[in-house]
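Here's the structure, in structure tokens; my notes come after.
Every protein chain but one is kept in place in this view of the complex.
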Amino acid sequence: MNGFRKEFSTLTLVLIPVAIAINVAIGQLAITLKLPLYLDSIGTILVGVLVGPWAGAITGFLANVVWTLSGLFPQAIAWAGVAAIIGALAGAFGRAGWVNSWSRAALAGIITGFVAAILSAPIAAYVFGGVTGTGTDAVVAMFRSAGLDALGANLGQGAVSEPLDKAISFVVVWAVMLALPLRFKNRFGNVEE
Amino acid sequence: MITLKHFGYRYPNTEAWALRKISLEIPDGQFVGVVGANGAGKSTLCYALSGFAPHFYRGKTEGRLHLNEVDVLESSLGDLAGEVGLVFQNPFNQISGARYSVREEIAFGLENLGLPPSEIETRVSQVLAQSDLSELAERSPFALSGGQQQRVAIAAIMAMQPSVLVLDEPTSQLDPHGTREVFANLDALTQERAATVVLASHKLEWLAAFCDRVLVLHQGRLVADGEPAQVLADEVLLDYGIGGTRYTLAARAAQQGGLVSAQRALPVTLDQAREFFR
Partner (left out) sequence: MQSSSLYIERNSGLHALHPLTKLALLGLCLVLAFALPDIRWLLAAFGLLLLPLAAWGRILAPFARSGFSIILPFVISLALIQGFFAGGDTALLTLGRFAFTWEGLLAGLTVSARLLVALGGTLLLMLSTRPDHLMLALTERGLPQALGYIVLTALQIFPRFQDRARVILEAQQARGLETQVNLLRRLRLLVPLIGPLILASIVDVEERAMALEARAFSRPGQKTSLISLHDSGFQVLLRTGLLLAALALIVWRLLPLVRA
């Protein structure tokens, strides 16, 4: 609990809603631009890397609560736990120094993406009957037609989309961290420089 | 009473002191203006008086800073929040975000102070009326213009009834009408509740019209301190990059051009200018 307390200064509390707003704004941007990516967890990953695993987890969880409450994507709440784990992983990778170079950041993203895929698939398979109600359902259908069951097809879909999405998100966060003033980064202290 | 003794402050990771060796006393109920060029230390002085330097920014201090009996350097921001209020320049950043109407936004600080709801109700209604915000009370703070948001931000701090109110460029988003209203409200505060107001601004004419006293900062030092009529009319303000009120500048030009006797004291307000040029 000590680490938890340390991460939650007023500054962190203010940072988290801003990060959630970044998730939503860039996620919607990706949709508008018809990118085959979600890009809806950049804020979550940023908080994880900058502040730490606890703050990252809370950001991920509450981001999905906000997606639901806003009415933009009501089913998001079902994946809130997965989003929390993405944030926590970002915190751990940040603390381990993986986000100090773009290549390791990308690797951290790929690993996080696979974890996210594995955790998300059972939710889609068992809560939502094997779909997510989004465009990626076409990919799920493809895997089903190849003979996979609901869980397998959703795993397959996740394994295709998530690692690339999270790798790009981590690299964006790496770039943002480079651009942030040292004075600001020092206020949080998850990353040793 | 605010007391600074050889007070200095340095931001973290910097070599230069942002404020150095500042000694002054501000009695209760005084309306004090702070002027200085950009980077002279106006904002830092505001942050120091309200405890944010060092309690938020960290960094190093020297000397002493007391608010009545309270040692500001030894207090926490939570303790100081009811005692000293701070208002900034950017209105959007001052809207808490957690409240859905102007009325509730103003109540937010009072809720955090733990005041009973009936008292919150009374204070909010008072401040709304005083700040001419009553007709906006039920609007979302995010649906307001920048100027309106700024008036809400000031009202929200006023409602907390701090004994010291520190404002850093609070009127840069406001038109002359809004600026006059803010200055008049602050003036009333100093007279009715003996609150101390410290206001940093570039708007010298307004400071001249309302302040009891003006502090001049230059490179982190307190270089002048006195009544607006003396301090703001001083030619040395040009060297500090501060300039002067438009009345002072015009009057000085008139004197130098030989239109007016060089014996006369330079004006800093409209009334004085009228007298000067008569």
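Note that the chains take the letters A and B in the order they are written out, and that residue 1 is the start of every chain.
Here is the rule we go by: a contact is a pair of C-beta atoms (placed from the backbone, for glycine too) under 8 Å apart; a residue touches a chain by one contact, two chains touch by 3 or more.
Every value quoted in this text rests on a predicted model; they were computed, and no experiment measured them.
In the full assembly, the chain not pictured is in contact with A, B, by the touch criterion defined above. Residue in contact with the omitted chain (choice from A:24, A:107, A:123 or A:151): A:24.
Taking the complete complex into account, B:117 is the one of B:12, B:27 or B:117 that touches the chain left out. Taking the complete complex into account, residues 47, 50, 52, 56, 77-79, 81-82, 85-88, 90, 92-94, 96-100, 103-104, 107-117, 120-121, 124, 140, 142-143, 153, 156-157, 160 of chain B touch the chain not shown. What chain A contributes to its contact with the hidden chain is residues 8-11, 13-18, 20-22, 24-26, 28-29, 32-36, 42-43, 46, 58, 62-63, 65-66, 68-72, 74-75, 128-134, 137, 140-141, 144-145, 168, 172, 175-176, 179-180, 184, 187.
Heads up, the rule we're going with is that only the chains that are shown with their structure count from here on.
As a whole-number value, the distance joining the C-alpha centres of chain A and chain B reads 43 Å. Residues of chain A touching chain B in their complex: 17, 182-183, 186.
Looking at the complex, you find that chain B touches chain A at residues 12-13, 97.
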